[in-house]
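One structure is given below, encoded as structure tokens.
The other protein chains are all here in position, but one chain of the complex has been omitted.
On to chain A.
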Amino acid sequence: MSNELEIPSVDSVSGTGVAVRGNDIDTDQIIPARFMKVVTFDGLGEFAFFDQRFDDDDNEKDHPLNEPQNRDASVMVVNANFGCGSSREHAPQALMRWGIDAFIGESFAEIFAGNCLALGMPTLEADTEVVEELQAWVEANPDGEIDVDVAEETVTYGGKTVGVRVDDAQRKALVDGVWDTTALMKANAEAVDETAESLPYVEDGKRV
């Protein structure tokens, strides 16, 4: 059965980094609404940060994702309240399809972090100074390897290891490989029915 698919454990992520600076970067910036007129997520990668990356005539603007040395980056280092605004999963989907596997930032909007988790992408939080130092390092060392250890809540780069924070549920889901919750929850179908029937507004799975 395809719904019993193996969910990989995401206990670590390694790769080069890209710094996207700025607080309150909203999902409208990450993927403008006009690119959401699609019925699958395929191909969204090229539209990530589109309006920050291209001008009206589709000429490239200064943006870290346009820099050739960042093209293979898999760890995105951001600032505070990243991914605020719309709940569109198109945002993390676009970044994932661009090549990002993990985010390190000062803070993340709740739904964005939840959407990332559903895709097996960790969102790790760190203090402002830690993030800024890492952003500066990433910019100076575009080929430098970053090792993210989700289980240990550490990030190692340039010979040093710093502490980051991962939400408990997120860490457990990623490390134990239970972040794709469909099969997990489907297994409790009987208990779900019982809960439903205990509610005054549901009867036989219908609204009453």
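We take it that a residue touches a chain if its C-beta (ideal position, glycine included) is under 8 Å from a C-beta of that chain, and two chains touch if they have at least 3 such contacts; residues count from 1.
As a convention for this text, contacts and distances are computed from a predicted model.
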item	value
Omitted chain (choose from "3-isopropylmalate dehydratase large subunit", "2-oxoglutarate synthase subunit KorA", "Ni/Fe hydrogenase subunit alpha" or "ABC transporter permease") - UniProt protein name	"3-isopropylmalate dehydratase large subunit"
Option touching the unshown chain, where A:11, A:51, A:67 or A:139 are the choices	A:51
Of A:94, A:138 or A:173, the one touching the omitted chain in the full complex	A:173
Chain A residues touching the omitted chain (full complex)	1-3, 5, 22-24, 26, 28-29, 32-34, 36-41, 51, 80-81, 84-90, 92-93, 107, 109-111, 114-115, 118-119, 128, 167-170, 172-173, 176, 178-182, 184-186, 188-189, 191-192, 195-196, 198-202, 205-208
